[in-house]
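Just passing along the structure, written as structure tokens.
Complex shown without one protein chain; remaining protein chains in place.
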Amino acid sequence: MERMKLPPVPLTLEGASVLHQMVRVQWSALRKVSPDEQMVIAQEAQAVFADASLSAMYALLGHKGDLMFLHFRKDFEQLAQVQLDLSHLRLMDYCEVVNSYLSVVELGLYESTAKTYQALAERGIEPHTPAWQQGVEEVLSRQRQAMAPRLYPPIPANRYVCFYPMDRRRGEQKNWYMEPMSERARMMHEHGLVGRRYADQVKQIISGSIGFDDWEWGVDLFADEPLVFKKLIYEMRFDEVSAMYASFGPFFVGLRFPSEDLGAYLQGKLPALRG
Amino acid sequence: MERMKLPPVPLTLEGASVLHQMVRVQWSALRKVSPDEQMVIAQEAQAVFADASLSAMYALLGHKGDLMFLHFRKDFEQLAQVQLDLSHLRLMDYCEVVNSYLSVVELGLYESTAKTYQALAERGIEPHTPAWQQGVEEVLSRQRQAMAPRLYPPIPANRYVCFYPMDRRRGEQKNWYMEPMSERARMMHEHGLVGRRYADQVKQIISGSIGFDDWEWGVDLFADEPLVFKKLIYEMRFDEVSAMYASFGPFFVGLRFPSEDLGAYLQGKLPALRG
Amino acid sequence: MERMKLPPVPLTLEGASVLHQMVRVQWSALRKVSPDEQMVIAQEAQAVFADASLSAMYALLGHKGDLMFLHFRKDFEQLAQVQLDLSHLRLMDYCEVVNSYLSVVELGLYESTAKTYQALAERGIEPHTPAWQQGVEEVLSRQRQAMAPRLYPPIPANRYVCFYPMDRRRGEQKNWYMEPMSERARMMHEHGLVGRRYADQVKQIISGSIGFDDWEWGVDLFADEPLVFKKLIYEMRFDEVSAMYASFGPFFVGLRFPSEDLGAYLQGKLPALRG
Amino acid sequence: MERMKLPPVPLTLEGASVLHQMVRVQWSALRKVSPDEQMVIAQEAQAVFADASLSAMYALLGHKGDLMFLHFRKDFEQLAQVQLDLSHLRLMDYCEVVNSYLSVVELGLYESTAKTYQALAERGIEPHTPAWQQGVEEVLSRQRQAMAPRLYPPIPANRYVCFYPMDRRRGEQKNWYMEPMSERARMMHEHGLVGRRYADQVKQIISGSIGFDDWEWGVDLFADEPLVFKKLIYEMRFDEVSAMYASFGPFFVGLRFPSEDLGAYLQGKLPALRG
Partner (left out) sequence: MERMKLPPVPLTLEGASVLHQMVRVQWSALRKVSPDEQMVIAQEAQAVFADASLSAMYALLGHKGDLMFLHFRKDFEQLAQVQLDLSHLRLMDYCEVVNSYLSVVELGLYESTAKTYQALAERGIEPHTPAWQQGVEEVLSRQRQAMAPRLYPPIPANRYVCFYPMDRRRGEQKNWYMEPMSERARMMHEHGLVGRRYADQVKQIISGSIGFDDWEWGVDLFADEPLVFKKLIYEMRFDEVSAMYASFGPFFVGLRFPSEDLGAYLQGKLPALRG
């Protein structure tokens, strides 16, 4: 029997819809508002962030923004509404959204993919036939249920966030999308081993943005201590998959604070993370 | 008989003229306007979007714009007038056009091209002679009539749009424009097979922008559910033609709403798609 | 006799000095001005564009500008004065110059160059000696007279313009400036053949901008119908010289209208081209 | 015994958290403020810069900013608070933060790394096991103590600063992160020899920014005379590690002045460096 040509596309699971918003505060205008008014403005804004597992607020370091708003939602409908809600806050009279990122929580299933494609091929099922689609959907559906907590996670409660978008290289000589599945799976596996060594210090959420934003993936790292971001990313940079196939967008580092303390932040005191 | 050198240029058909406009709303200024005034402003704007098959309005996700206006018109004269009409709306006192894209609906005829060039060569007709021009024009004219509905389509009525511009690579080693016609036709054919698998979920409109805007093509995908954009584009990225020869500009994702509901949108409620 | 090393630099003729100005109109501010005042503003501006062969006005499509002003002048002194004149118009209280391009009409003489260098070499005249300079200057002077109408052309009167700047590639492996003169001449000749096929539909004016602006050349195409821009440039992109050695800047497409009708344009009606 | 594969990641020590802020002064608005008011504004700002070893003020040359503020702090918490403090100064009503850089003082231990990894391997300790982690942490801890003055340095008191960010190349053919440790160590050693020749004229502080900002490292050079920046960097550019593996971001050159003299600076007199 002739060997079937298996698809090169890894299976993925998609979960929560994610929007990052980087916001510059016009401090000069804001300071002209009385402290009482500032508290009213902060309270109105707080409503959008009422559920801390769905929307979080970070004080950014550097000039790329003063605040970062992070939203996890069920779908793009809800994200679009939260974006519109924010734009109608009085807070936004004193702020400008200067950057953003749109993506969907993604779990790459490199290991199951190879097994699934192989198993279907052994059953003589041609790729992309209805039987094949069904076989794949069964696997995805099973995994989707098993992985539900990782597909729709709460926003981790850590003090620090590090966000950056990234691409896989499509160079003239080195091209991720032309590497065989087995090579990609091997490199992703080695890459995962590094992440696992940091698992107790850093929580990582990968989101896919092909078709949604200007890079292919977004990476959010959450930790209680920021030096671990540097260590983890530096160590990963020596992995073959990062050394050769990764290109990175801008990096954003922020300190989370409770939305209840937005008023204090606006008045110049960086609030601690409660609890 | 010596073998004729056939032109490397694929035949294309051109249809509707297309303008994308990405628009940032100055919410702070707009909220200072009374609700009644806002409705007047919205109604005036609505006139430009009266025919939903010709002009559509989308709420964009992220900071690259709040709204995207999409216009399909007969020619550039009409596009230029609609652009001028928009700039004179009161709405535009509260908006800034921050991005745009100019193109023309295009159908690439890779398969007919090879056949046509071959047939003319077999009749001994030299490329670019009047007889050859006439032979080519006959094919184009026949196809233009057959394809009229795809050349001048109404704007699809789906909730979601995904727009991005793209180029074919002209690298020092890998250069789309130096590949033989047969290789390009083969790669485009394989690429098309992926698209066809998604045909019931995604409507795709390709427009050409060589000579009109800064990338070579614009791609508009229309669907009722946005995850399919990611799946389709990710799967295509493993095609040879995309993996090796595509480079992508910025991505824009929006939710369509009826222009009658612009007033509701301006007041902070994301309108549903009717019908 | 040892073979002389001929210079690699093609001879060129320089003509009119050219300035493109892309202008964004602040419609919101302008609409606050009474129609009568707008007409006064338009009339004042019109003076700069009195001679339609020297200065032209185009309505641009897209967000890169609302208007493009194109000026052909005798020299940079006159261009600098026209730029200063424009900046002092009341019109410019409602406009911002957001882009520009500075260049000089250029005719490249690839074919004469080879002949001239060869002829001088055969007479035993060493490159860059006074005798050689004189021999070259004689050729240039003769050509300059013969080509005067093409060196100092009026701005073509067509409805549509397409402007873009471009470079020749200087890559690590493919480098235009390291190709032998004969190869460059061959590629330019083939490139010219395509242009000639479109000569009755498109008028092309090449201007050189090495030392003047950020790309090496500017290209202006003039036509009565814009689709021909796409066809011509797409066909040329398969030429070796474009496929391998061209890189392109932004594209600007505009519709010319008579400067007498600037008032109508400002009031929202795209004027037709008269005559 | 099979040879162990040693990790490719060099050991590093992290010290002070560093924030660079580039600030544009709105001179026109500031000059409308009375001299007395300007002194009040300057005095309020001075408080943030009270400890000259922790925060410094530089007059930048060129248009990338008028002032550069440099902050060394214990951790990101303190940096975030100092950034917030600055944003609440009256001074910032007349200033805009137009650029910034976030990093952490870093000492690369290329030489100890090789020895440490080798020694642990000779004791049969597998990389990334708890015993290995402990062995590495012992080395780091010892070095951290020995190097404390270099990890938490005061801001050098010199008149001139030169700051720039940089990356190591990750090209398709030349890729720093795929070079063997021994090659990287050799190149870094040679690079260090150049620096050492300038040690009496230039004080260099390297900070790491992987995971924090858009380049991998920040470089601050401090000297009493600026020409030495050019000499040092030019000489280094011929090192293999710079010639082949370095890419550089923007350069900022500034003249330090005492924060007590901010008022004089605002009034147009460049203050000397005291002491």
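We call the chains A, B, C and D, going by the order they appear; numbering starts again at 1 in every chain.
In the analysis below, contacts are C-beta pairs under 8 Å (C-beta built on N, C-alpha and C of every residue); 3 or more make two chains touch, one makes a residue touch a chain.
Remember, predicted model here, so these are calculated numbers, not experimental data.
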item	value
For the chain not depicted, the shown chains it touches	C, D
Touch criterion as defined above, residue of C:Val33, C:Val97 or C:Ala114 at the omitted chain	C:Val97
Hidden-chain contact residue, picked from the options D:Phe49, D:Tyr160, D:Tyr177 or D:Phe212	D:Tyr160
Hidden partner chain, touching residue among C:Ser53, C:Gln81, C:Ser141 or C:Ser182	C:Gln81
Residue among C:Gly208, C:Gly249 or C:Pro271 touching the omitted chain	C:Gly208
Hidden partner interface residues of chain D, rising order	25, 27-28, 31, 59, 61-64, 66, 160, 162, 169, 171-174, 197, 221, 226-227, 229-230, 232-235, 237-238, 240, 242-244, 246, 250-251, 253, 255, 265, 267-270
Chain not shown, touching residues in chain C	7-9, 12, 14, 19, 21-22, 75-77, 79-81, 83-85, 87-88, 92-93, 97-102, 104, 128, 170, 172-173, 175, 177-178, 208-214
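Rule of thumb we're sticking to: only the chains that are shown with their structure count from here on.
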item	value
Contact-graph separation of chain C and chain D, given in steps at minimum	3
Partition of the remaining chains by touching, absent chain B: A, D | C
item	value
Rounded Å distance between chain A and chain C, as computed from the means of their C-alpha atoms	47
Separation of mean Cα positions, chain B and chain A [Å, integer]	29
Residue numbers of chain A (touch at least two other chains)	172-173
